[in-house]
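Heads up, one of the protein chains got dropped from this complex, but the rest are sitting where they should.
What follows is subunit A.
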Amino acid sequence: MIRGVIIMNDQGKPRLIRFYEFQLIFGCCWSILIRGLRLACGEAAGAGSKHLQNRAENVSNFVKVDSLFGPSYDHQLAGCAACVQNFCNIYFVFIFDNSENELAMLDLMQVFVETLDKCFSNVCELDIVFNFNKVHTILDEIILGGQVLETSSSDVVMAVEDISKLEKNSNSIIPSIPGWQGR
């Protein structure tokens, strides 16, 4: 299952965090994780590359979480791997255990990024900071309880748009759902 999703900016500040198996870990463990991921991101990014496609050619997107903590550190993510991508100075991290296919995780991350891109038309860090309720909603449409819910970004966009409409005309007590067609 997918254990967690993290979005960070290029300084390693978390911009969205979602864990599915346990609640957020704090303190030392947390800072090690973030620092490790930051390092990993730095490597994945290569030197000053701006776009996903331009990332350093010869570096993979995968990191074993165990290696971030060192061999003897006891943490809740034992045996998990993380895949890391950067996109317009935002870093996306998915943490998942060995029941998931690594490359499929990368695909899913691409779906997530594409969806964000469609919803915010060229997503940037500020979009995520100021609309983080919306980002949460999008994420909830893609991943549920650590499992993949939907892989078609157009479906997700449709669902999210319907929800935003509801939010806007929240005057009616029980909102009607006119365009709410699953597909």
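We adopt the following convention: contacts are C-beta pairs under 8 Å (C-beta built on N, C-alpha and C of every residue); 3 or more make two chains touch, one makes a residue touch a chain; residues count from 1.
Keep in mind that, in the parts below, contacts and distances are computed from a predicted model.
Comparing "AP-2 complex subunit alpha", "Tubulin epsilon chain", "Glutathione S-transferase" or "Multifunctional methyltransferase subunit TRM112-like protein" against the UniProt entry of the hidden chain yields the protein name "AP-2 complex subunit alpha".
Counting the whole complex, the residues of subunit A in touch with the unshown chain are 1, 13-18, 20-24, 26, 30-31, 34, 40, 43, 52-53, 57-64, 67, 70-71, 78-80, 97-99, 101-104, 106-108, 110-111, 129-130, 132-133, 136-137, 140, 144-155, 159, 162-163, 166-167, 170, 173-175, 177, 180-183.
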